[in-house]
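All protein chains but one are shown in place.
Let's look at chain A:
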Amino acid sequence: MSRDIRSFFGATSKKTKGQKNIAIDSDEEIINKTPKKTSKNKKANVINSDSEEDKTPVKIKKQSPNLKPINVSDVFKNSSIKQSKVKEKLSSKDSVKTELGVHKDEDFDKTLQELDDDILLDNVDVLDKTIDEIKSNKKPKSEKRKKINEDDDSSTKKRKLDESYSDGQAAFENKRMMYERYLNRGGPKNHGKKTYPKGKKDSLKGLVFLRTGVLDSLLGEEFQDIVAKHGGRVVHAVSKKVNYLVVGEEPGPAKMAKAESYNIPFLSEDEFLDLILKKSDMNPKYVMESKKEEDSGVGTSQSTQEYDAIESPPVKIKKELTDEKPDIKETNIDKPTQADIKTKPIKYEDIPVSTKVCTKNKQNVPVYSCWTEKYKPKDLKQVIGQQRPDSELNKLFKWLQNWQENRKSDNKKSWDGSHNKCALLSGPPGVGKTTTATLVAQSLGFDIVEFNASDTRSQKLLREQVTELVKSRTIAGFAEGQKKVNMKRILLMDEVDGMAGNEDRGGMQGLIQIIKESNIPIICMCNDRYHQKIKSLVNYCFDLKLTPPKPEQIKGFLKSVCFKEKINVSYDALGDIVKNTGGDLRQALNYLSLWSVDHNEISDKTAKDVDRLLKDTIPGPWEVIRRVFTHKNHPSDPKPLSFIERQRLFFYDYSIGPLFVQENYLKVTPKMEFANILKPKHETLLRLAAATDAISFGALVETRIRSTNNWSLLDCQAMYSSVLPGSYLSGALSPNVNFPGWLGKNSKRSKLSRMLTEIHTHSKPRTCSSKIAIQLDYVTTFRNKIMRFLTSNLEYDIAYAVEFLNLYKLTKDDYDNLLQVMVWSGTKFPDIPAKVKSAFTRAYKKSSNLESRASFAKKAKKTEADDEGVEDNEDSSDDDIKNNPMIKVCVRKASDKVAEKPAKGKGKAKAKKK
């Protein structure tokens, strides 16, 4: 390989001159010495090389070294195409063509002025000879014809050289780029795909091969091996001695040029392999095979077309569209051929291979290897499962169509979403939300601006970009020659439920704001319409829910794809794929394409294995709880859950799973197994007891886990909290599964506990008792006492109630709390008239005003005291304790409230004085 590099530099040319340079390779020398030489071939070659040596090499020699690159660049331009032509030419069989080729040579000058294609054709002519040689089992050509060829060739070369002489600098650049490309080129495309022929040992005896470029399936060393095995030899530089140049992809242009000048026939890999077979008196097959293969790749065979006729309509249309691509290509090329069939003698229509290769090289039309792209609908009518007139797609279409008019009308609420500026497409992945939206917008001639999860969509950025978008105009139309600028624009917000994190902060609010102000239609897309984040958005949107297509529709579509891709697959296997992908068209296609890579046949078994892949989906707790209680032999589920699977159920969410089990185990109708021994009622009880026992123990384990961080006990908890209850109580779970009530109850409990704590701390100086005592004994007493005051219908009793509250230092809030804690279902409070209630509140406020004023006074006193110094403060607190209303003095004389009031006032006054 390393030697090939030299072909890029002028230095190599010197070597080609002498015969000795071949001797560089020791192998070659040995082969040289072998006595046997196939006379005819050799002769022909000798003649060839002789004639060449007379002309071209000398010419090249004469040129100064800096002319070299010019030559290279020129060839390089055509090199890739040349290769393809080789194949193409080889596949044509009739010798008429070569004659035509000769004719063509006559107006060579003319064609030279034309495009690359024509130059190609020239090269093809050079190769014609090679093919003929293969075809005629290496019968030497008439020298005359060859000479014509050579003459023409050399003249071509000359011309080319002359032409390219002018732009030496550019050529140098080209050369550098080429070298880079050489360094980066890959290995054989189909390495190891072919079976290599075992011809007769000496079938290639005396033949000298030179390889350039990357072969289709052979590595350099393998190629050398094969040649050596069959008695030939491989050299690494072009010389007259070389019989064949085996050309692969990205061939060395220098080699090609020189070989051309020596008139060395070019072979493709397949031709080379066929040569071996021929020499060993076997039928050549490689060229044929490869042709067949490529043919099938394009997939325009009649049979597929016929199948399409039977297909369901949407699929059919789709099919035709995918066929369009190759069709266009062919017609494009066909036309000139038919126009001047004389000058361009090659029949392209026979050789779809070439067209494909051509397009590949030119990179004009992308050839998708990804099926989801390849079979993406290109037209509204191709969208699967959306063809009914009332489908979501059509609704969206109508909505968008009438969007402008709807803005004028002031129709507030309507079922068809005409008042909404935004449409929200929701549905599971792979049903075609984005495709639908894009196609609808395109078909109505909108320019699409899309934001998806890959864009940062914060409030600020959204505003900036969208305003920009609304104000600006696209000039895309100008490039295509449209005079009118497209003013219709649409904003696609894809994956709106993916607006999350710091980057998209405020994105949803921003989006809603934009919708409110927008004067262009907006389409949003999301997976989960009921997602928390989407909730606010839904109010502003025309809600469209895309459902997965029917299994039959998907099946039909997959079937057509399989036909196009030449995959054998049974209808049942397709059914399995559809079932296991759950309506996800994209995933189904991906699976199909995955399996078709290896073998063009998908067995039923493989398709069944899809569910193995789907195992990785995470079920939510609602789904898990159903599975936990699934009975071992439940008819609806043919596959009983294994022990490990049951255990795994716990781990989907081990924090809430046990709560779900505990909440819902009473909703199971357990399957009886001891019906013969026990009454069903008793068995239920026994099972229940066993299950609750396990659940209770599981809760214990959980506490241990959390308190000691001993997470290795999770396995143990899985057994007790999920597996055991599940197996004790396996059976039919009632359809309405409840969310764990424990969570709600627990929070309510802590709320009530907080209330109690308040009551407790407030009343503590009086009651001197613990919280439990307050709870169990005092709360009811307090409540009853106040209630009695309030229901007695005596006005002064309200005052007593307030006094009671104050006495126990309870606040009005505490009173409200008293009505909530320790209340049992069944206990009823006597009705308190609203009048009394308000009077009570008023009275309380009045008294608490005094309190607060007192506390204010106390504060003032405190600050004063601080100024005066610590000592004074202490004194005052000692003395004034009786007067300070914030400090409850147990021995306070306040037999009635009238007496109390002045006391408080006095305290305040004193405090102020101080």
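Annotations
Everything that follows uses one rule, which is that a contact is a pair of C-beta atoms (placed from the backbone, for glycine too) under 8 Å apart; a residue touches a chain by one contact, two chains touch by 3 or more; residues count from 1.
Just so we're on the same page, contacts and distances are computed from a predicted model.
Per its UniProt entry, the chain excluded from the display bears the name "Replication factor C subunit 3", taken from "Trafficking protein particle complex subunit", "Origin recognition complex subunit 2", "RBR-type E3 ubiquitin transferase" or "Replication factor C subunit 3". Only one residue from A:254, A:695 or A:723 touches the chain missing from this view: A:695.
In the complete complex, the residue from A:200, A:419, A:488 or A:771 that touches the missing chain is A:771. When you scan A:516, A:545, A:745 or A:845 for touch with the missing chain, the hit is A:745. Within the set A:223, A:244, A:375 or A:800, the residue that contacts the chain not displayed is A:800. Considering the complete assembly, chain A touches the hidden chain via residues 662, 666, 674, 678, 681-682, 684-693, 695-700, 702-703, 728, 741-742, 745, 748-749, 752-753, 756-757, 760-762, 764-773, 775-778, 780-781, 784-785, 788, 800, 803-804, 807, 821-827, 870, 874, 881, 886-892, 894-895.
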